[in-house]
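I have a structure I would like to understand better, so I am pasting it below and will then ask my questions one at a time.
Of the protein chains in this complex, all but one are displayed in their positions.
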Amino acid sequence: MQIEGFMKYEQILKTIYKEVTSLENTGEVASYIPELAKVSKDHFGMYLNRIDGNNYAEGDTDTKFSIQSISKVFSLTVAFANQGDALWNRVDVEPSGNPFNYLSLLEREKGIPRNPLINSGAIVVADCLVSTLKNPKKDFLQFVRDLADDQTINFNEEVAASEKATGFKNYAIANLLKSYNNLANPVEEVLDFYFHQCSIEMNCKQLSNAFVPYANKGKSLLNDACVSAKQAKRINAIMLTCGFYDEAGEFAFEVGLPGKSGVGGGIVALLPNEFVITTWSPALNEKGNSYYGMQALEKFTTQTNSSIF
Amino acid sequence: MQIEGFMKYEQILKTIYKEVTSLENTGEVASYIPELAKVSKDHFGMYLNRIDGNNYAEGDTDTKFSIQSISKVFSLTVAFANQGDALWNRVDVEPSGNPFNYLSLLEREKGIPRNPLINSGAIVVADCLVSTLKNPKKDFLQFVRDLADDQTINFNEEVAASEKATGFKNYAIANLLKSYNNLANPVEEVLDFYFHQCSIEMNCKQLSNAFVPYANKGKSLLNDACVSAKQAKRINAIMLTCGFYDEAGEFAFEVGLPGKSGVGGGIVALLPNEFVITTWSPALNEKGNSYYGMQALEKFTTQTNSSIF
Amino acid sequence: MQIEGFMKYEQILKTIYKEVTSLENTGEVASYIPELAKVSKDHFGMYLNRIDGNNYAEGDTDTKFSIQSISKVFSLTVAFANQGDALWNRVDVEPSGNPFNYLSLLEREKGIPRNPLINSGAIVVADCLVSTLKNPKKDFLQFVRDLADDQTINFNEEVAASEKATGFKNYAIANLLKSYNNLANPVEEVLDFYFHQCSIEMNCKQLSNAFVPYANKGKSLLNDACVSAKQAKRINAIMLTCGFYDEAGEFAFEVGLPGKSGVGGGIVALLPNEFVITTWSPALNEKGNSYYGMQALEKFTTQTNSSIF
Partner (left out) sequence: MQIEGFMKYEQILKTIYKEVTSLENTGEVASYIPELAKVSKDHFGMYLNRIDGNNYAEGDTDTKFSIQSISKVFSLTVAFANQGDALWNRVDVEPSGNPFNYLSLLEREKGIPRNPLINSGAIVVADCLVSTLKNPKKDFLQFVRDLADDQTINFNEEVAASEKATGFKNYAIANLLKSYNNLANPVEEVLDFYFHQCSIEMNCKQLSNAFVPYANKGKSLLNDACVSAKQAKRINAIMLTCGFYDEAGEFAFEVGLPGKSGVGGGIVALLPNEFVITTWSPALNEKGNSYYGMQALEKFTTQTNSSIF
């Protein structure tokens, strides 16, 4: 990645911020639970954490938001570190394609989810953590706090409760998994964990810090080896091929970085050995990814010439 | 239907009974819940209830068994009588084809089940009854008792409890329906009703009596008009096209009568204005229909020349 | 079927004709080939052929139209008569459900069409006839002429040529069947036969006459036994469950008779041992069945109380 001397990252972020916020924000804030719908669509922040130690913030990088599906990367990390390749007996690593036929796919593949970053796969991963962690919710939260080196990170109990009250599709998925014997623990217990992991709130800075291991051969900001270098690479491969629902191909194509998005409007992406970048803007495009975030990341990789391809 | 004078129905049933029981019973008793698995596969009974008032029994017609999916015809009858054609806004009347992709179909059709005789459709019908009956389980049981003119008919609470403990696929379906707003009541409440309706125990005689309205322009054994003649015809049409899961076409083709089977081994079939016939034998063929029962009904309609076609 | 003495069939047909033609005809004439699109949507005819020998005509019963898919019943009849139950090794007898995923279904079921009345099944049947008839097209046409007792019936070569030039979906189906080894003859040869069979032109009277065997235990108007009584019953069962694409359940439900529709606007339906009735009106409802025809048949079976259920 070659950045000419006179072009500072700070300047690049500023320019992108201006360009993106001058676009009409045609996205819509997720509204399926009241807690998400309350967030103003005006927020927009970008935080760049370079592996060399320099960090760059632009816009709204201190406001916490619901990380939602981004949490799937963290739970996958714990399960993969604990179980190694045995995990792949219960969940596959292939792109899923069509989000609209979630349960169809699960049925056709007899209860083996296509990958750990779609809901069905993440629910299987959650089941693994409920089985192996002593105090599942507490231990998982601690893992995320340590990753981000920030002990203030927390669940949002209201969001978790709301998801529980309205998450019928996730109940359908968990029960279908259970009918295929791919869930060891009771549905209620697994989903309680799952809804909590999704409800974690972090800001752009915390997320960028927490994703350092994937860009740094498995080593966290605090230099803990939370996964092996090989496992970090594998998680990156999964993010690239499966991190953006039905837009995975488009993202690989337009941005060219491994990453993960969440319905709360966050996106984290990374270039191995170089950087982690997090964007947050709550209004989503029709595929469920942050509208401003996708624009910003496309511009960033183009301007810094930093695709993996 | 022309039966020559010298051929008595009694004789026909005796002959069929002998022929069928001389076949090796290659079917398997349903084993997904312990209560069903306990039943011996040796049972075999046939009960013919002619609209002219004559009845004929052969074999094991007094032993009660779990009516399971046959109950869907009763619940459909109550819902259709109560709601009329408005019911079809929430459930369609088309054959479903492949049972293996239940949830796929439901997903593709956005939560509108293909017909009221597959599980998803019957769960929507159960939801209707939970909404409209004052004491849903009690009132429904009373309806069935009155149909059969037999107040000894009852739920089997153990079967209902077993279904509840292991019915993950039905929980998946109900939650998926709920996610599409096609369930007005809580999942637990609807499934409690549904598992109870399926657990009703009846013998061949009681079932034949209870199905009289479908062969008799809507009038029950006690001459109550439980549905209109037109509605009875419509339920018959649904039974013919949808009553035997993926074997609906085969049954129409081989037997040529409207009917409904259950995983407990019962089958009820009928010729409008002529008769109702019930068979029971718990061992099922690979499509989930009673092996002896299918054989017996094919022989009966051939020998009495009594197809609707 | 009880018709009170004073109600003449003639009068019933007249009344229905008036009622139906007073409805706004919201259907659309099929336009995928120019020859079909040319037909005026104003045509409407009904022809009732009672097995007792009395016939009744109302409206446009002498104009010939493209019988299209109705021909599938004739080809099935020849193949079934020739091959008997061996035919079912190559085509199933289950309702197909969704017409929109024709090829999906064929793929999932590894090249065995769901039934002989959808295109894929009819193409397999056509392949059987190409294999077994000496002069396939000529012999088949002669069979239809004899059924209807009318030697003026003919192919419409322009319609056949048009179908050939634009029938890409049928080419796709035939090639897929071929890839699954379920087509013995070359694709071009089978489709040439198939497009010709669909292009046959008949009027309401000829069709009603040609369908007599299905209502008369296999015996044609000329008293030829073209199929056995048992085979006639089976074909009726297939018509009832599979004769109306995705509207099979609806038709069984609303009309309650075995029948077959074609995209040219014809519908033939029958009550065993009683009658055959043919309607023709070229404008189709959204499911591809004649709009006026469906209305007329629903009224006819209601007014004459002549459902099989």
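Chains here go by letter, A, B and C, matching the order in which they are written, and residues are numbered from 1 within each.
The criterion applied here is as follows: a residue touches a chain if its C-beta (ideal position, glycine included) is under 8 Å from a C-beta of that chain, and two chains touch if they have at least 3 such contacts.
Since we're looking at a predicted model, the values are computed, not measured.
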- Item | Visible chains in contact with the missing one | A, C
- Of C:L23, C:A37 or C:L103, which residue touches the hidden chain? C:L103
- Message: Touching the hidden chain in the complete assembly: which of A:C198, A:V212, A:A248 or A:V268 does that?
- Response: A:A248
- Task: Kindly state which of the options A:N25, A:N49, A:T77 or A:S96 is in contact with the chain not pictured.
- Result: A:S96
- Query: Which of these touches the unseen chain: A:L240, A:A269 or A:M294?
  - Reply: A:L240
- Note on the structure: chain A positions in touch with the non-displayed chain are 92-98, 105, 108, 114-115, 232-234, 236-238, 240-242, 246-250, 252-253, 256, 258, 272, 307-309
- Over the whole complex, note the residues of chain C touching the chain we left out. 100-104, 106-108, 168-169, 171-173, 175-176, 178-179, 187
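By definition in this document, only the chains that are shown with their structure count from here on.
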- Between the chains shown, work out who touches whom and classify the graph as line, ring, star, complete or other. line
- Query: Can you give the rotation angle that fits chain A onto its twin chain B by Cα atoms, in degrees and rounded to the nearest 5?
  - Reply: 180
- Note on the structure: By C-alpha centres, the chain nearest the middle of everything shown is B
- Message: Please tell me the distance, in whole Å, between the geometric centres of chain A and chain B computed from their C-alpha atoms.
- Response: 48
- Task: State, to the nearest whole Å, the distance from the C-alpha centre of chain B to the C-alpha centre of chain C.
- Result: 32
- For chain B, residues that touch 2 or more chains besides their own: 108
